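Here the complex is missing a single protein chain, while all its other protein chains stay put.
Take a look at chain A:
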Amino acid sequence: MVVWSEQERSIINSIFASLDYDDIGPKALCRCLIVYPWTQRYFGGFGNLYNAEAIKTNPMIAAHGIKVLHGLDRAVKNMDNIKATYAELSVMHSEKLHIDPDNFKLLADCLTIVIAAKMGTAFTADIQAAFQKFLSVVVNALGRQYH
């Protein structure tokens, strides 16, 4: 059972309440595809990923980044039961998408860095700790149903 302090809940809710999904979603996914190019293996049908410029201007990638970021909304609303909330999504990522769960951590790290860039010095150690704890619970839940 994951235990959240009041401060951690407040930090997570605050980050997502003021999040610009249309900006952060694409940035996080693009960064992941550029910094960890092997993750491109899952995006065969997404058009031109030939270089960083192509990835950054690819509208399908941008749309998918927004979709993935919104995928976190249910975890924010159900912080005390993320494992159960994501059981179906975990099965989907395993059985349908066949994504190596190690990749979830890579995307989580890129999201952390994009948020750090957006918040600047406001991204304090407390906030980083809470945000990374949240993401690691999500990552864990998404890999839970793999067999």
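Here, a contact is a pair of C-beta atoms (placed from the backbone, for glycine too) under 8 Å apart; a residue touches a chain by one contact, two chains touch by 3 or more; residues count from 1.
What we mean here is this: contacts and distances are computed from a predicted model.
For the omitted chain of this complex, the UniProt record lists the protein as "Hemoglobin subunit alpha-like", which is one of "General transcription and DNA repair factor IIH subunit TFB4", "Guanine nucleotide-binding protein subunit gamma", "Hemoglobin subunit alpha-like" or "serine C-palmitoyltransferase".
Contact with the omitted chain, checked across A:M92, A:A116 or A:V137, is made by A:A116. Across the interface with the omitted chain, chain A contributes residues 30-31, 34-35, 52, 56, 109, 112-114, 116-121, 123, 125-126, 128-129, 132.
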